[in-house]
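And now, subunit A:
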Amino acid sequence: MLKIKNLHASVADKSILRGINLEIKPGEVHAIMGPNGSGKSTLASVIAGKEDYEVTDGEIFFEGEDINEFAPEERAHKGVFLSFQYPVEIPGVSVTNFMKTAINETRKAKGLEDMPAKDMLKLIREKAELLEIDRKFLSRSLNEGFSGGEKKRNEIFQMAMLEPKLAILDETDSGLDIDALRIVANGVNKLKNKDNAVLLITHYQRLLDYIVPDYVHVLYKGKIVKSGTKELAHELEAKGYDWIKEEVNI
Partner candidate 1 sequence: MDLKEKLISSFWAFENHQDEDSYLHKIRTEAIKSFEDKGFPSKKEEAWKYTSLNSILKNDYSVFPKQENAIEYNDVKKYFIHDIDTYKIVFIDGKYSSHLSQTTHDGMDICLMSSALTKPKYRILIENYFNKIAQNDSLTSLNTAFSSEGAYIHIPKNKMVAKPIQIIHLSTGNESAIMLQPRNLIVVDENSHLQIIERHQSLTDNPVLTNSVTEIFVNKRAIVDYYKIQNDNTNASLIDNSYINQKQGSICSVHTFAFGGKLTRNNLNFYQQGERINSTLKGITIIGDKQHVDHNTLVHHTEPNCESHQDYKGVYGENSTGVFNGQILVDKKAQKTNAFQSNKNILISDKATINTKPQLEIFADDVKCSHGCTIGQLDESALFYLRSRGIPEKEAKALLMYAFSNNVLNSVQIPEIKNRINKIIANKLGVDIGFDL
Partner candidate 2 sequence: MNKYTEDDLREELKTKEYEYGFYTDIESDTFPNGLNEDIVKAISIKKEEPQWMTDWRLEAFRTWKEMTEPDWANVNYKKPDFQGISYYSAPNKKPKYNSLDEVDPELLETFKKLGISLDEQKKLSGVAMDVVVDSVSVATTFKKTLGEKGIIFMSISEAIKEHPELVRKYIGTVVPQKDNFYAALNSAVFSDGSFCYIPKGVRCPMELSTYFRINQAGTGQFERTLVIADEGSYVSYLEGCTAPSRDENQLHAAVVELIALNDAEIKYSTVQNWYPGNAEGKGGVYNFVTKRGLCETNAKISWTQVETGSAVTWKYPSCILKGDNSVGEFYSIAVTNNFQQADTGTKMIHLGKNTKSTIISKGISAGKSQNSYRGLVKISPNADNARNFSQCDSLLMGNECGAHTFPYIEAKNKTARIEHEATTSKIGEDQIFYCNQRGINTEKAIALIVNGFSKDVLNKLPMEFAVEAQKLLEISLEGSVG
């Protein structure tokens, strides 16, 4: 589904990703861990097509297509979803209105008619229930005045609405209390099937207890320096990153 080859990227002339190789197949869950500043969010943004980041070398294939030249919204239409580490506030635009626009724009790109209002309402209700979101919440301005946890839950609600093929969750677990974490993880697991894939970016082992990854990668200084199974995550939890840094620096 996603194939990244020797990806180099920089922002403001500063090289951040330095040769990433990663392949994610349908049905898989991958986790990326790594110390702060190692480039995890950058990788997520580059896959989603953020224009500030310049791809200086390498390729990104999504479903066999080189997507490097695609606009962010085209990637979204193809099924790439990014749950932002820091979701942005859009004052005056309600969650419902935003979702309605997002869904209909995506449908339009696929040559489909707007979703009938009745179906839209039903879908919203269903997904809100899945994530235990209060209906009042949906008429509030997007992310404005939301608590950290509310923002993250709202991201996953949007994911549920859009049903992407590849969901990249950038530190969706940070800022969530245990209950919220369970709700979010439960939501992700319910949406998971053999045809879609998840890329989890996290600092903590605890999310991986709920969403079990098939592979765990360690990102350090813009490179994947170690890959393994979920055991690797346990090891990181126990020993921290220092041993990896040492290993790399040798």
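A few points about this structure:
Everything that follows uses one rule, which is that contacts are C-beta pairs under 8 Å (C-beta built on N, C-alpha and C of every residue); 3 or more make two chains touch, one makes a residue touch a chain; residues count from 1.
The candidates were selected such that all candidates are chains of the complex that A comes from, given by their letters.
The structure displayed is predicted, hence computed values, not measured ones.
All listed chains 1 or 2 share the complex with subunit A, though the touching one is 2. Contact residues of subunit A toward candidate 2 in the complex are 48-52, 71-73, 75-77, 81-82, 84, 87-93, 97-98, 101-103, 105-106, 109, 141-142, 158, 162.
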